[in-house]
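With one protein chain held back, the other chains of the complex are shown just where they sit.
For chain A:
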Amino acid sequence: MNKITNNKAWFLVLPVFFIVAISAIIPLMTVVNYSVQDIFGPDNRFFVGTEWFKQVLDDSRLHEALLRQIGYTFSVLLIEIPLGICIALTLPRKGWGVSACMVLLALPLLIPWNVVGTIWQIFGRADIGLGGYVLNMLGVDYNYTQSSVDAWLTVLVMDVWHWTSLVVLLCYAGLRSIPDAYYQAAKIDGASRWAVFRFIQLPKMQSVLVIGVLLRFMDSFMIYTEPFVLTGGGPGNATTFLSQYLTRMAVGQFDLGPAAAFSLIYFLIILLVCWVFYTVVMNAGQREEH
(Lines give C-alpha, C1' and ligand atoms only; values in the text may rest on other atoms or scores of the structure.)
Protein backbone atom coordinates (compact mmCIF):
# COMPACT_ATOMS: atom_id res chain seq x y z
CA MET A 1 0.00 0.00 0.00
CA ASN A 2 1.20 3.47 -0.83
CA LYS A 3 1.24 5.94 1.98
CA ILE A 4 -0.46 9.15 0.96
CA THR A 5 1.58 12.20 1.83
CA ASN A 6 -0.34 15.41 2.18
CA ASN A 7 1.60 18.31 3.65
CA LYS A 8 -1.44 20.55 3.73
CA ALA A 9 -2.25 19.15 7.14
CA TRP A 10 0.61 21.23 8.56
CA PHE A 11 -1.37 24.40 7.87
CA LEU A 12 -4.05 23.20 10.25
CA VAL A 13 -1.48 22.87 13.02
CA LEU A 14 -0.06 26.35 12.46
CA PRO A 15 -2.64 28.33 14.53
CA VAL A 16 -2.02 26.11 17.55
CA PHE A 17 1.69 26.43 17.01
CA PHE A 18 1.45 30.24 16.96
CA ILE A 19 -0.67 30.41 20.07
CA VAL A 20 1.62 28.08 22.00
CA ALA A 21 4.64 29.99 20.74
CA ILE A 22 3.31 33.36 21.85
CA SER A 23 1.81 32.19 25.14
CA ALA A 24 4.49 29.78 26.31
CA ILE A 25 7.60 29.23 24.24
CA ILE A 26 8.63 32.84 23.54
CA PRO A 27 8.18 34.08 27.14
CA LEU A 28 9.97 31.00 28.41
CA MET A 29 12.87 31.55 26.01
CA THR A 30 13.08 35.20 27.15
CA VAL A 31 13.47 33.95 30.69
CA VAL A 32 16.12 31.49 29.54
CA ASN A 33 17.82 34.40 27.76
CA TYR A 34 17.86 36.50 30.96
CA SER A 35 19.11 33.62 33.04
CA VAL A 36 22.38 33.24 31.15
CA GLN A 37 23.28 36.91 30.67
CA ASP A 38 24.13 39.87 32.81
CA ILE A 39 22.23 42.79 31.31
CA PHE A 40 23.11 46.41 32.08
CA GLY A 41 21.32 48.05 29.18
CA PRO A 42 19.86 47.22 25.77
CA ASP A 43 23.31 47.20 24.14
CA ASN A 44 25.32 46.29 27.17
CA ARG A 45 25.07 42.61 28.00
CA PHE A 46 27.45 39.82 28.90
CA PHE A 47 27.07 36.10 28.65
CA VAL A 48 27.63 34.62 32.10
CA GLY A 49 26.82 30.96 31.54
CA THR A 50 25.54 29.15 34.61
CA GLU A 51 26.74 31.75 37.07
CA TRP A 52 23.26 32.94 38.04
CA PHE A 53 22.14 29.38 38.60
CA LYS A 54 25.10 28.77 40.91
CA GLN A 55 24.37 31.95 42.80
CA VAL A 56 20.72 31.13 43.22
CA LEU A 57 21.40 27.55 44.33
CA ASP A 58 23.83 28.82 46.96
CA ASP A 59 21.44 31.44 48.31
CA SER A 60 20.67 30.46 51.90
CA ARG A 61 17.59 32.70 52.11
CA LEU A 62 16.21 30.91 49.11
CA HIS A 63 16.83 27.58 50.82
CA GLU A 64 14.83 28.83 53.76
CA ALA A 65 12.02 30.00 51.50
CA LEU A 66 12.01 26.61 49.76
CA LEU A 67 11.80 24.70 53.05
CA ARG A 68 9.05 27.02 54.26
CA GLN A 69 7.24 26.47 50.98
CA ILE A 70 7.52 22.67 51.17
CA GLY A 71 6.29 22.67 54.77
CA TYR A 72 3.40 24.90 53.86
CA THR A 73 2.32 22.93 50.78
CA PHE A 74 2.58 19.68 52.72
CA SER A 75 0.37 21.06 55.47
CA VAL A 76 -2.15 22.31 52.93
CA LEU A 77 -2.41 18.89 51.28
CA LEU A 78 -2.43 17.06 54.60
CA ILE A 79 -5.38 19.12 55.82
CA GLU A 80 -7.38 19.82 52.68
CA ILE A 81 -7.45 16.35 51.11
CA PRO A 82 -8.69 14.35 54.15
CA LEU A 83 -10.98 17.19 55.19
CA GLY A 84 -12.38 17.42 51.67
CA ILE A 85 -13.03 13.67 51.57
CA CYS A 86 -14.74 13.76 54.98
CA ILE A 87 -17.01 16.62 54.01
CA ALA A 88 -17.85 15.00 50.66
CA LEU A 89 -18.83 11.78 52.47
CA THR A 90 -21.23 13.61 54.78
CA LEU A 91 -22.98 15.62 52.07
CA PRO A 92 -26.56 14.60 51.26
CA ARG A 93 -27.05 12.52 48.14
CA LYS A 94 -30.46 13.81 47.12
CA GLY A 95 -33.10 16.40 47.97
CA TRP A 96 -32.96 20.16 48.27
CA GLY A 97 -29.92 19.87 50.55
CA VAL A 98 -27.71 19.01 47.58
CA SER A 99 -28.06 22.34 45.81
CA ALA A 100 -27.89 24.27 49.09
CA CYS A 101 -24.61 22.57 49.97
CA MET A 102 -23.22 23.07 46.46
CA VAL A 103 -23.90 26.81 46.58
CA LEU A 104 -22.41 27.14 50.06
CA LEU A 105 -19.33 25.17 49.02
CA ALA A 106 -18.85 27.08 45.79
CA LEU A 107 -18.94 30.49 47.50
CA PRO A 108 -15.30 30.59 48.70
CA LEU A 109 -14.14 29.44 45.27
CA LEU A 110 -15.73 32.50 43.67
CA ILE A 111 -13.77 34.98 45.78
CA PRO A 112 -10.57 36.41 44.25
CA TRP A 113 -7.27 35.73 46.03
CA ASN A 114 -6.59 39.31 47.12
CA VAL A 115 -10.11 39.66 48.49
CA VAL A 116 -9.59 36.47 50.52
CA GLY A 117 -6.38 38.00 51.83
CA THR A 118 -8.14 41.22 52.78
CA ILE A 119 -11.05 39.39 54.42
CA TRP A 120 -8.70 37.41 56.65
CA GLN A 121 -6.46 40.36 57.29
CA ILE A 122 -9.41 42.23 58.79
CA PHE A 123 -10.96 39.12 60.36
CA GLY A 124 -7.72 38.35 62.21
CA ARG A 125 -7.12 41.82 63.64
CA ALA A 126 -7.41 42.00 67.41
CA ASP A 127 -9.01 45.47 67.43
CA ILE A 128 -11.67 45.36 64.69
CA GLY A 129 -11.62 41.71 63.43
CA LEU A 130 -14.06 39.19 64.84
CA GLY A 131 -11.63 36.25 64.73
CA GLY A 132 -8.70 38.06 66.28
CA TYR A 133 -10.90 39.71 68.89
CA VAL A 134 -12.54 36.45 69.98
CA LEU A 135 -9.20 34.63 70.15
CA ASN A 136 -7.71 37.35 72.33
CA MET A 137 -10.83 37.37 74.50
CA LEU A 138 -10.34 33.64 75.03
CA GLY A 139 -6.86 34.34 76.26
CA VAL A 140 -4.94 33.30 73.15
CA ASP A 141 -2.22 35.78 72.40
CA TYR A 142 -2.91 35.94 68.69
CA ASN A 143 -1.31 38.61 66.53
CA TYR A 144 -0.31 37.81 62.98
CA THR A 145 1.69 41.01 62.52
CA GLN A 146 4.09 40.12 65.30
CA SER A 147 4.13 36.35 65.75
CA SER A 148 5.55 34.33 62.86
CA VAL A 149 3.64 31.23 63.94
CA ASP A 150 0.37 33.16 63.96
CA ALA A 151 1.04 34.63 60.52
CA TRP A 152 1.99 31.25 59.10
CA LEU A 153 -1.12 29.62 60.59
CA THR A 154 -3.34 32.43 59.32
CA VAL A 155 -2.13 31.91 55.76
CA LEU A 156 -2.71 28.17 56.16
CA VAL A 157 -6.24 28.56 57.54
CA MET A 158 -6.98 31.06 54.78
CA ASP A 159 -5.99 28.53 52.12
CA VAL A 160 -7.96 25.74 53.79
CA TRP A 161 -11.02 28.00 53.93
CA HIS A 162 -10.57 29.05 50.31
CA TRP A 163 -9.77 25.77 48.62
CA THR A 164 -11.10 22.78 50.59
CA SER A 165 -14.35 23.27 48.69
CA LEU A 166 -12.59 22.36 45.49
CA VAL A 167 -11.51 19.00 46.92
CA VAL A 168 -15.02 18.48 48.30
CA LEU A 169 -16.63 19.14 44.93
CA LEU A 170 -14.21 16.83 43.12
CA CYS A 171 -14.71 14.02 45.66
CA TYR A 172 -18.46 14.52 45.64
CA ALA A 173 -18.51 14.14 41.87
CA GLY A 174 -16.46 10.95 42.23
CA LEU A 175 -18.82 9.59 44.87
CA ARG A 176 -21.91 10.39 42.86
CA SER A 177 -20.64 8.34 39.94
CA ILE A 178 -20.64 5.11 42.00
CA PRO A 179 -23.72 3.03 41.09
CA ASP A 180 -26.01 2.23 44.00
CA ALA A 181 -25.54 -1.48 43.30
CA TYR A 182 -22.02 -1.28 44.80
CA TYR A 183 -23.43 -0.16 48.13
CA GLN A 184 -26.12 -2.84 47.99
CA ALA A 185 -23.55 -5.51 47.22
CA ALA A 186 -21.45 -4.37 50.17
CA LYS A 187 -24.50 -4.34 52.39
CA ILE A 188 -25.38 -7.89 51.38
CA ASP A 189 -21.79 -8.97 52.08
CA GLY A 190 -22.11 -7.37 55.50
CA ALA A 191 -19.18 -5.02 54.87
CA SER A 192 -18.47 -2.38 57.51
CA ARG A 193 -18.66 1.37 56.88
CA TRP A 194 -14.85 1.46 56.82
CA ALA A 195 -14.67 -1.41 54.30
CA VAL A 196 -17.15 0.39 52.05
CA PHE A 197 -14.93 3.47 52.17
CA ARG A 198 -11.67 1.59 51.74
CA PHE A 199 -12.70 -0.85 49.02
CA ILE A 200 -15.43 0.98 47.11
CA GLN A 201 -15.43 4.74 47.65
CA LEU A 202 -11.69 5.38 47.83
CA PRO A 203 -10.75 3.36 44.71
CA LYS A 204 -13.63 4.93 42.82
CA MET A 205 -12.47 8.42 43.88
CA GLN A 206 -8.86 7.75 42.99
CA SER A 207 -8.76 9.57 39.67
CA VAL A 208 -10.48 12.72 40.94
CA LEU A 209 -8.29 12.68 44.03
CA VAL A 210 -5.17 12.62 41.87
CA ILE A 211 -6.44 15.70 40.06
CA GLY A 212 -7.33 17.34 43.38
CA VAL A 213 -3.89 16.71 44.85
CA LEU A 214 -2.13 17.95 41.71
CA LEU A 215 -4.21 21.13 41.55
CA ARG A 216 -3.79 21.87 45.24
CA PHE A 217 -0.08 21.12 45.08
CA MET A 218 0.58 23.42 42.12
CA ASP A 219 -1.61 26.19 43.46
CA SER A 220 -0.28 26.18 47.00
CA PHE A 221 3.29 25.85 45.78
CA MET A 222 2.81 29.09 43.86
CA ILE A 223 0.95 30.98 46.60
CA TYR A 224 1.62 34.68 46.43
CA THR A 225 -1.35 37.00 46.87
CA GLU A 226 -2.62 35.97 50.30
CA PRO A 227 0.62 36.39 52.29
CA PHE A 228 1.35 39.52 50.23
CA VAL A 229 -1.95 41.10 51.28
CA LEU A 230 -1.77 39.84 54.87
CA THR A 231 1.74 40.85 55.94
CA GLY A 232 3.76 41.20 52.76
CA GLY A 233 5.72 38.05 53.63
CA GLY A 234 6.36 38.95 57.25
CA PRO A 235 6.72 39.22 60.10
CA GLY A 236 10.39 38.81 59.34
CA ASN A 237 10.39 36.15 56.66
CA ALA A 238 7.72 33.93 58.25
CA THR A 239 5.41 33.90 55.26
CA THR A 240 7.96 34.57 52.54
CA PHE A 241 7.30 31.68 50.20
CA LEU A 242 9.02 31.08 46.89
CA SER A 243 6.83 33.46 44.89
CA GLN A 244 7.32 36.27 47.40
CA TYR A 245 11.05 35.79 47.30
CA LEU A 246 11.09 35.64 43.53
CA THR A 247 9.05 38.83 43.20
CA ARG A 248 11.25 40.62 45.67
CA MET A 249 14.28 39.55 43.67
CA ALA A 250 12.88 40.42 40.23
CA VAL A 251 10.72 43.49 40.87
CA GLY A 252 12.10 44.80 44.16
CA GLN A 253 15.81 44.51 43.49
CA PHE A 254 15.58 44.19 39.71
CA ASP A 255 18.06 41.30 39.71
CA LEU A 256 16.70 39.92 36.46
CA GLY A 257 19.44 37.38 35.88
CA PRO A 258 19.19 35.49 39.18
CA ALA A 259 15.39 35.89 39.15
CA ALA A 260 15.20 34.28 35.70
CA ALA A 261 17.47 31.44 36.76
CA PHE A 262 15.36 30.92 39.85
CA SER A 263 12.14 31.02 37.79
CA LEU A 264 13.38 28.16 35.67
CA ILE A 265 14.35 26.11 38.72
CA TYR A 266 10.96 26.88 40.30
CA PHE A 267 9.21 25.75 37.12
CA LEU A 268 11.22 22.54 36.96
CA ILE A 269 10.51 21.70 40.62
CA ILE A 270 6.76 21.91 40.05
CA LEU A 271 6.94 19.97 36.82
CA LEU A 272 9.10 17.26 38.38
CA VAL A 273 7.01 16.82 41.51
CA CYS A 274 3.78 16.61 39.48
CA TRP A 275 5.26 14.11 37.10
CA VAL A 276 6.69 11.91 39.85
CA PHE A 277 3.45 12.02 41.83
CA TYR A 278 1.29 11.23 38.83
CA THR A 279 3.49 8.35 37.68
CA VAL A 280 3.75 6.83 41.14
CA VAL A 281 0.01 7.03 41.82
CA MET A 282 -0.94 5.65 38.43
CA ASN A 283 1.51 2.76 38.72
CA ALA A 284 0.37 2.03 42.26
CA GLY A 285 -3.22 1.94 41.04
CA GLN A 286 -2.29 -0.57 38.36
CA ARG A 287 -0.26 -2.80 40.62
CA GLU A 288 -2.17 -2.48 43.86
CA GLU A 289 -2.82 -5.76 45.67
CA HIS A 290 -1.16 -7.83 42.97
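Please note the rule applied: contacts are C-beta pairs under 8 Å (C-beta built on N, C-alpha and C of every residue); 3 or more make two chains touch, one makes a residue touch a chain; residues count from 1.
Throughout what follows, contacts and distances are computed from a predicted model.
Trainee: What is the missing chain called in its UniProt entry, if the choices are "Sarcosine oxidase subunit gamma", "ABC transporter", "histidine kinase" or "NADH-quinone oxidoreductase subunit M"?
Mentor: Of "Sarcosine oxidase subunit gamma", "ABC transporter", "histidine kinase" or "NADH-quinone oxidoreductase subunit M", the absent chain's UniProt record names it "ABC transporter".
Trainee: Write down which of A:Q146, A:Q184 or A:N283 is the residue touching the left-out chain.
Mentor: Only one listed residue reaches the unshown chain, and that is A:Q184.
Trainee: Which of these touches the unseen chain: A:P27, A:G97, A:P203 or A:G232?
Mentor: Of the listed residues, the one touching the omitted chain is A:P203.
Trainee: What is the set of chain A residues that contact the non-displayed chain in the whole complex?
Mentor: For chain A, the residues touching the absent chain are 179, 181-182, 184-185, 187-191, 195, 199-200, 202-204, 286, 288-290.
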